[in-house]
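Pasting a structure here, questions to come.
Of the protein chains in this complex, one is absent; all others appear in place.
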Amino acid sequence: MAARGGVAVEERVGQVVLPGDVLVVPAHPDEDGERLRLGAPPAPHTRLLCGPGLRRCDAGLLVTKCGLLRHRQAAGGAYWVDSQQKRYVPIKGDHAIGIVTAKAGDVFKLDVGGSEQASLSYLAFEGATKRNRPNVQVGDLIYGQFVVANKDMEPEMVCVDSSGRSSGMGIIGQDGFLFKVSLGLIRKLLAPKSEIIQELSQLYPFEMVLGMNGRIWVKARTVQQTLIIVNILEACEYMTAEQRKQAFAKLSGN
Amino acid sequence: MKPSPVSNCERRFLLRAIEEGKRLDGRQCYDYRNVRISFGTEYGCCIVELGKTRVLAQVSCELVPPKPSRPTEGILFVNLELSPMAAPGLEPGRQSDLLVKLNRQIERCLRNSRCIDTESLCVVAGEKVWQIRLDMHLLNHDGNIIDAASIAGIVALCHFRRPDVSVQGEEVTVYTPEERDPVPLSIHHMPICVSFAFFQQGTYLLVDPSEREERVMDGLLVIAMNKHQEICTIDSSGGIVLLKNQVLRCSKITAVKVAEITELIQKALENDQKVRKEGGKFGFAESIPNQKITAFKMESAAVDTNNVEEQAEEIITKADPPSEVFANPVLYTPGTAQIGEGIENSWGDFEESEREEAAEEEGEGDATASECQKMEIEGTSIIEETKTDEPILLSDSEEEEVVILQPQELPKKTRAQTNLKQGSTSKKAFIKRRKKKRAAH
């Protein structure tokens, strides 16, 4: 079977991999690569990063999720699996949109779509002090960042960066609309220079917040315009670039 | 599993959109979502999709004694299940308020409207009647369960065929489908529910609410009607005050929707019947659209099984032969008997945590066992042969120490390592642990 044969990892980049597939990492990538990179000085030996959907095993890398294998050259290289998933698992450093479910003493409890509710201290807002508490109600939306997120602990969010600035985080306005898309689509939207976002921004002005947990908040000038964006983004899930351009052309014509 | 809460901004936005006469999916206030009906290969089985809401219905029948109060009438039993797959938060086997309400509504719509001729289901008066059982399962909850269920229910009943029976004197003969064609139920009319959601104390109304709209609605009005514009049941919940002309307007809308849906149902039924008659392909496999990228089909595939006999032979010859079976019972004292030497007692053998681990990885253990001989299935237990001459190594303990025991001391509690390839449940754990050992080295 192809799976156990242990295919070299480079060969699979951009292809679909399934759990159980074993990918072989060349023992000394620099030595092998020397022949190809004629003249160029061999890159210093750096660590290879094994991203989501991959685990180390005896023979190399074991695939644990299905999806497309991706590779990034920078800093020793990184491999990961790009998979379509709906359920979010909090990861440290991720920005996410949470819904306030309870105010418990010094902390707010946020539903982020993960297995456990995240906690958010009322002091973790820009300019918040013991006296000056942020005005947060149950049911409000909060855009924040995970500072604690691992499998064994309750996830914890903050709405300030390391220098105490909000840098865009905090309570999201009362208007606008919240909806959910797959995690794969969110990553596509958050990619630098995402085509979808660029195409959307040419339609009309609107505000948007994208959470890594698949939640999107949108606010345009009118209800109608907001609804159009919601519907476009929901439809983007299974559209090729081609189909999407046609859909946009149709909309901008109207 | 908890459902995700509704945020204030969603609620506010939905209500504002409704005020402006707009809906999330681009529908108008009075628009119904698309209805899709697909049939299974069996009679009386269908899946109805109302937008993304999905209901599976199956009709079955059985001969039972009638109810004493109605000795000449068959029985219609209706049951709707909210499967835990339909939405997070639905628990199996729990009679929630919603479930009770839905079941009561569907019963009123299908049974109390007398849409089925129950008298035609009588076989022998007072003795044997057909009980028609309609099972419905909600597979995906995206709002308006009741409409989807009522359509699925009536479609399944129309599609169903019961075995033909004949009565000669006292004798009742039930014919198999090969002997006589099964007969359809006699259905008087087709009641269909249409739901209306009310917002802002009845100021705004929406037909066929989606799940998100249901979460922010104030009240719900359900009208069941047939295509002859006869109202079968009406149900208003949520404690809203409706005016007379509001109800009248709703019933007019219902009449239009019911006419459309009835036509669709009839077309779907005719289509299915035509395909069956012409011997074409039918069933759920045909209802999966080919062009979807999430769907994939494979034609009947041949599997090369020519060399299975050789493979099996090889495995069996490679495996250690099963040890000698002590056929002669040993009698110690009158009243006792023993065959062989018994197998090891694994009680208190290893610690609780280890035991858990072993149980957890039993699947893997199974695999190991399958490579040796699967003796459990044959029902024969294996009796261990203990070697009496040489000392036996017991690498049992979690620590790295090796205990050497004299075989005479504990002849029945030891295991020769050479015999490891013979399976028994405790043995699997043993193999497992050996593996762990090796990993530790």
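Each chain gets a letter, A and B, in the order it is written, and its residues are counted from 1.
In the analysis below, contacts are C-beta pairs under 8 Å (C-beta built on N, C-alpha and C of every residue); 3 or more make two chains touch, one makes a residue touch a chain.
Just so we're on the same page, contacts and distances are computed from a predicted model.
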| UniProt protein name of the chain not shown, from "Small monomeric GTPase", "Ribosomal RNA-processing protein 43", "Exosome complex component RRP46" or "Rad60/SUMO-like domain-containing protein" | "Exosome complex component RRP46"
| field | Contact partner of the left-out chain, one of B:Ala125, B:Val167 or B:Ala285 | value | B:Ala285
| note | By the document's definition of touch, the residue of A:Leu68, A:Ile91, A:Leu123 or A:Val138 touching the omitted chain is A:Leu68
| In the full complex, which residues of chain A touch the absent chain? | 1, 3-4, 16, 18-20, 53, 55, 62, 64-68, 82-87, 89, 115-116, 151-152, 184, 188, 238-240
| Where the unshown chain meets chain B, residue by residue | 1-2, 40-42, 45, 47, 52, 54, 56, 58, 60, 81, 83-88, 92-93, 133, 135, 137, 139-142, 283-285, 288, 292-309, 311-313, 315-316, 360-364, 366-368, 370-371, 373-374, 377-378
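Simple rule for what comes next: only the chains that are shown with their structure count from here on.
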| Within the complex, which stretch of chain A touches chain B? | 99, 101, 111, 113, 137, 139-141, 172-178, 217, 223-224, 226-227, 230-231, 238
| Which of the residues in chain B end up touching chain A in this complex? | 4-13, 16-17, 20, 22, 24-26, 293-294
